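A single protein chain has been omitted from the complex, and every remaining protein chain is retained in its original position.
Think of it as A and B in the order they're written, each chain with its own count starting at 1.
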Amino acid sequence: MKQIKRAAAFTLALAMAIGMAACGNVGSKGEQKTEKVTNSNGEEVEVKVFSAFFAVPGNELDDNNVVQDAIAEKIGAKCDMKWLTGQTAEEAIGVMIAGGDYPDFVDASSGMARMVEAGAFIAIDELWDNYPNIKNFYTEAQWNSIRADDGHIYIIPQFGNIWDHDTTCVHNDEAFWIQTRVLKWAGYPKIETLDEYFDLIERYVEANPTMEDGTPNIGYEILCDDWRYFCLENAPFFLDGYPNDGCCIVDRETHKAIDYNTTPTAERYFRKLNEEYKKGIIDPETFTMNYDAYISKLSTGRVCGMVDQHWDFNDAENAIKAAGLDDCTYVPVGITIDKGMDEHWHSNSALDVSNGVGITVSCKDPEGAMQFMNDLLDPEILTMRNWGLEGVNYNKGEDGVFTRTDEMRRNSEDQAYMNANLCPYAYFPNYSGMDHDGINGCDPQHQATEFYDSLSDEVKECFDAYGVKTYVELCDPAQENEAWFPMWSYSNALTTDTPEGQVWADMASVKHEYLPKVCIAEDFDSAWKEYLDVYHKKCDVDGILLPAFDAEIQRRIDVANGK
Amino acid sequence: MFKDPDFAKKLKNQKSLLLLSIPFVVYVIIFNYAPLVGWLMAFQRYKPRDGLFHSEFIGLENFRFLFRNEDFILCVRNTLAMGIINLFLGTVCPIIFAILLSEFRFNMGKKFVQTISYLPHFLSMIILTGIVFDVLSMENGTINKVLMATGLIDKPVQWLAEPKYFWWIVAFATRWKETGWDSIIYLAAITSINPDLYEAASIDGAGRMRRIWHITLPGLKPTILILLIMNVGNVLNVGFELQYLLGNDLVKSVSETIDIYVLNYGIGKGNYAIGTAAGIFKSLVSIILIVIANTSAKAMGEESLY
Partner (left out) sequence: MAELTKTLPAPQTGKQRKSEDIGANTKHGIMSRRSKGDMVFDTLNTIFMIIFSIVILYPLLNMVAVSFNDGLDALKGGITLVPRVFTLKNYQTVLGKQSMFAAARTSVLRTVIGTVTSTMVTALLAYILSRKEFLFKKQLSLLYVVTMYVSGGLIPIFIVYKNLGLTNNFLVYILPGMVPAFSMLVLRTYMNGLPDSLAESAMIDGAGHMTIFIKIIFPLCMPVIATVALFTAVGQWNSWFDAMLYNKMDDDLTTLQYELMKLLSSVTNQKATAESAQHSTATVTPTSIRAAATVITSLPIIILYPFLQRYFVAGLTIGGVKE
């Protein structure tokens, strides 16, 4: 035993020594990487090659991507982009911070706060004087809301910056969705409340138990997988007519946060789900499905309706279209808990200050990196990023209007073609709304004529019945965003280091466990009571979480007012 | 031993062995022990910006947090339960399979079964989960169909929604995937049992079952013991992938393991210190279990690991 102890002590000492020595960080400086690309005259030109890591899943471009090389030829730089795979954003970023070695550009997604805290980004506002496209990308007030605690700007939020006016045609947000065939069967009725919505589905499923090929119809699905359980839990604040603040209701008068999890509306909503579950309208397997299984079920076209964000089931809808089930795609219905209430399902795109791309301290040529982003915001380059190459990916009419042939449309949906040809530089700053030419939408999805032409006949018929031209018009028009909107950009950044973060985590844990139970309970009342009891016992929402929300709301109002 | 007068002489005699072993000592220290410095994190209020050497030390605070946390205790219970089921089935099934296979009389069939038995080992957990979902589905699942046909149940059971089935579903899925692969080592051990013993036994008129009981099993005993001791140390290492992929909110109270807890609360919420503390807890339990198992094996005069 003695010699084992000695050996152990010796090993430990040695390991400590090596470990200590090895845990210090060594940075390396060198030359900016370059690469040769062939330009349109067949000459080789040298361009700078930057590297980027985006902590979200995405598609890697092929080498020699056509648009990427065309852009590189014009601006003298390109960027090699890597995406998140097989890890969470937090893990990937955590490892990066620990190693202290970064690619030139990083969008850390949910690891954002930690990147800034670790001092991994360089301050953009110290460099931006020579780069007007970047400096003018946001207004002074908007930049102020992006500033970190030390007053510097480290990231540029890439999305939701509208050029001219918003031209979006799709409701890419959350809604109660319903298949057009269900609406068609009932003669396109006006659906205003939760009760009417489920009533319609009940009647439809009773009258049409199966699809044409004999597959049984499913009335309603609830996705309840991990963070995607918003499809179950966050409907109550929408039903009360509030916008998607995500973590709470904000009273427009008092500017106080309200907990939506225990409101009378929440109780009525879950009671309804419980009833429908017992009637067999809700798929009995719904709470055991993971995301894959959910998408698979939706893809078959069997499911009449559900609550979801449009981007979350986009893949399924594409599959439905590809299968030729044109009457099984979804449209949003803007319902509330009672008749005659305003609804707020559609919001204008809001500046999400919690995410963005930054230049890291490992970048060997920060000026070049700034120049690169600045050039990407050039009108000509923007069109190349969002539309592709003229004559190849779109045609330009004499009036300057862009149109696409069917083949161009098909190409733009073919992943292999996209990887080899298109290069949207999707996670670099970009404009939405209009193209800088003032004629076209910023991209094909934002071009009303192009959009309507690409719809199926079933959807056009449905739109005509309701007298609309776009998905967005099916919901009430979006109102001006309040200064604090969206509050989810605050709650998403909470960590368990803080008491409010701890309550937030506990709350999620309780809701995950009890809400599905409430939905399938034999006796709703006792299950609801049990949920409330545990909820109040485990999470001090009123004492800790709501005050934290209140403070953040006030802070955002103050920032917006220039304080 | 260090005081042994002959020690120096002995050392000298095995100079070449010592020299040969030095690279191995250096290697294992660099690659396996140096990273243990990271354990310091568990005793700190760790901030990535401050790094390991400038974060504030807070003693056992992180451990205290863990053991006061009901969720973590639940995760420990689930991990233990699944670990013990896994230890038991993971020992018994491969042994039984190896014995049955070695007793299988058709040589062609034997090779065939053995070759297919390890195939599931190569499947990823995601594929395995897909298969489990298919088999247990309420709509077309084989299990429900078979049970309905035999009249054991009168309406389809929603297997994955019931907490009481979850541990067993995980256990059987793991067995389906690994039994063939795990049995390789036992099959090999059976091959090295002296054939004369079987000959002698059969001349004495011993039947098949008796030969298995009196020759094969004792022949396997050392292998079984060593693997058992090793696996006892792995009781808490039941992983997270399968539980995470198969689990859902209805069975949350039985499906979450320590590893899932670490993922959610440690890495997911940026709290590395908690994650590391949980990791240390696991390692300590492993080592204690191994030492107990090994010591008792030694005390009983049986095979031991070290």
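The rule we apply is simple: a residue touches a chain if its C-beta (ideal position, glycine included) is under 8 Å from a C-beta of that chain, and two chains touch if they have at least 3 such contacts.
This one's a predicted model, so the numbers in the text were calculated from it and none came from an experiment.
Between the chain not shown and the residues A:Gln32, A:Thr262, A:Thr300 or A:Ser456, the one that touches is A:Thr300. Remark: the omitted chain is touched by one listed residue; of A:Asn39, A:Asn172 or A:Asn348 this is A:Asn172. The chain omitted from view is touched by exactly one of A:Ala98, A:Ala493 or A:Ala508, namely A:Ala98.
The set of subunit A residues touching the chain not shown comprises 3-4, 7, 11, 19, 21-26, 51, 53, 56-60, 62-63, 80, 82-87, 89, 91, 94-95, 98-99, 101, 103, 109, 158-159, 172-173, 215, 227, 291-292, 295-296, 299-300, 309-312, 314-315, 318-319, 322-323, 413-416, 418-420, 424, 426-427, 445.
Residues 1, 10-11, 13-14, 16-18, 20-21, 24-25, 27-28, 30-32, 34-39, 41, 52, 97, 100-107, 109-124, 126-127, 130-131, 134-135, 139-140, 176, 180, 184-185, 187-195, 197-199, 202, 207-209, 211, 214-215, 218-219, 221-227, 230, 233-234, 272, 275-276, 279, 283, 286-287, 290, 301, 303, 305-306 of subunit B touch the missing chain (whole complex, contact as defined above).
Convention: only the chains that are shown with their structure count from here on.
Mean C-alpha positions place subunit A and subunit B at a centre distance of 39 Å.
By the touch criterion given at the top, residues 1-2, 25, 29-30, 33-38, 47-49, 51-53, 71, 129-130, 133, 137-139, 158, 160-161, 245, 248-250, 252-253, 263, 265, 267-272, 274 of subunit B touch subunit A in their complex. By the touch rule above, subunit A contacts subunit B in their complex via residues 2-3, 6, 11-12, 14-16, 18-20, 22-23, 25, 88, 90-91, 94, 97-98, 111, 113-114, 117-119, 224-225, 229, 284-285, 287-290, 292-293, 495-497, 501, 505, 509, 512-513, 515-517, 520.
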